[in-house]
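Heads up: the structure comes next, in C-alpha cells.
Every protein chain but one is kept in place in this view of the complex.
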Amino acid sequence: MMEFLRMGGEAAYVWSAYGITLAVVLFNVWWARWTHRQALERARASSGESRTPRKPTVRHVE
Amino acid sequence: MSAFGAIVRRDVRVAMRRLSEAANPLLFFLVVTTLFPLALSPSADELREVGVGVLWVSTLLSSLLALDGLFRGDADDGSLEQLLLSPVPITVTVLAKIAVHWLMTILPLIALVPVLALSYSMPVAALPTMIGALVLATPTLSVLIALGAALTVSLRRGGTIVGLLVLPLTAPLLIFGTRATDFGLHDEPAAGPLYLLAAFAAFALALGPLAIGAALRVGVE
Partner (left out) sequence: MRLPRWFHLLGSPPFVYRLAGRLVPWLGAIACVLLAVGAYWGLALAPPDRVQGQVYRIIFLHPQVAYVSMMAYVVMAVSAGIGFIWRIKLAHAVAVTAAPIGTTFTACALATGAIWGRPTWGTFWQWTDPRIMSETLLLFLFLSYLALRAAFEDRDKADRVSAILAVVGVVNVPIIHYSVIWWNSLHQGPSFMKLDKPSIAPEMLTPFLIMIAAFTVCFYWLLLNGLRGQIVERERDTRWVKQLVEGREP
C-alpha cells in the first residue's frame, strides 16, 4: 500500500495530476448544480407574485 | 466591381484626410521595435535571431491599432445600415474595407520592415523571403482584424476585447510566417510555409467576408 502511494518516488507528480483532474470534474458537477439551483430560484422569485397556495397543475417532472 | 472601387476610393480618401491617425500604427511599430533591443541583450547574433519574431509580433500588434476605422465610423453615423441594405452584397463592401485596411495600414508597415530588419542585423539576402511571407500572411490578418471589428461593432468599449478575440486566431500565420522567414535567414527553401500562407489567404478572403457580413448584420440589429 505504501509502495502504491509512493509511486516509486514520483508520488507528487502522479497524485497531483489525478487530484487536479478529479477536482475539475467535481467542480463542473457543482457548477451545473449551482447554476440550475440559481435559475430555479430566480424563476421562483419572478413567479412569486401569485403566492396563493394551490395544487400543482402538472405532475412533478423529476 | 465598380462598387468595390467606389468604396475603396471613398475610404482611402477619408483615411487620407486623417493621415495623422493613419500614422499611429506606424509610429507604434517603430516604438515597439525600438524597445525590444533596449530590453534584450544587444549582441548582434542574438538580435538577428529574435528580430524575426519581434518584427512579426510587432506587425501583428500594430495592425490591430487601426481597428476602429474599419466599421465603427460607419456604424456611428448610420452608413453601415445603408451599406447592409444596399444592392451591393455586403461581402463586396467588406472586401473593399479589408483592401483599404491592408493598403493604408499594413502596406506601410511592410514597407518599414526592411529598414528595421537591417537594424536587427538581418542579412539583406533574407529580406525577400521575409517580405514575401508578410505579403502572403497579412491579407489573412486583415480579414481576422475585420472580423474582430465586426463582432464588436455594437459594443461601446469593444476595443479592449478585440485583441483577445483576434490574436489567438493569428497564431498559425505567426507560426508559418516566422518559419518561412527563418528558412530565408538560413538559406533554406521556404516554399512550404509560403504556400501554406497563400492557402490561408485564399481561404480567408473567400470565406471571411461571409462571417464578417453576418457579424455586421447582428451588430446592427
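When the chains are written out, they are named A and B in that same order, and each has its own residue count from 1.
Keep this in mind: a residue touches a chain if its C-beta (ideal position, glycine included) is under 8 Å from a C-beta of that chain, and two chains touch if they have at least 3 such contacts.
Owing to the predicted nature of the structure, the values given are computational and were not obtained by experimental measurement.
**Student:** Among B:I7, B:L67, B:A96 or B:L147, single out the residue that touches the unshown chain.
**Tutor:** In the full complex, the listed residue that touches the missing chain is B:L147.
**Student:** What chain B residues would touch the chain not displayed?
**Tutor:** Residues touching the hidden chain, for chain B, are 147, 151-152, 154-155, 157-158, 161, 164-165, 167-169, 171-172, 175, 211, 214-215, 218-219, 221.
**Student:** Going by the touch rule given at the top, which residues of chain A touch the chain that is not shown?
**Tutor:** Chain A touches the chain not shown through residues 4, 7-10, 13-14, 16-18, 20-21, 24-25, 27-29, 31-33, 35-40, 42-44, 46-47, 53, 56-62.
Criterion: only the chains that are shown with their structure count from here on.
**Student:** Just how far, in Å, is the C-alpha centre of chain B from the one of chain A?
**Tutor:** Distance between chain centres, rounded to whole Å: 44 Å.
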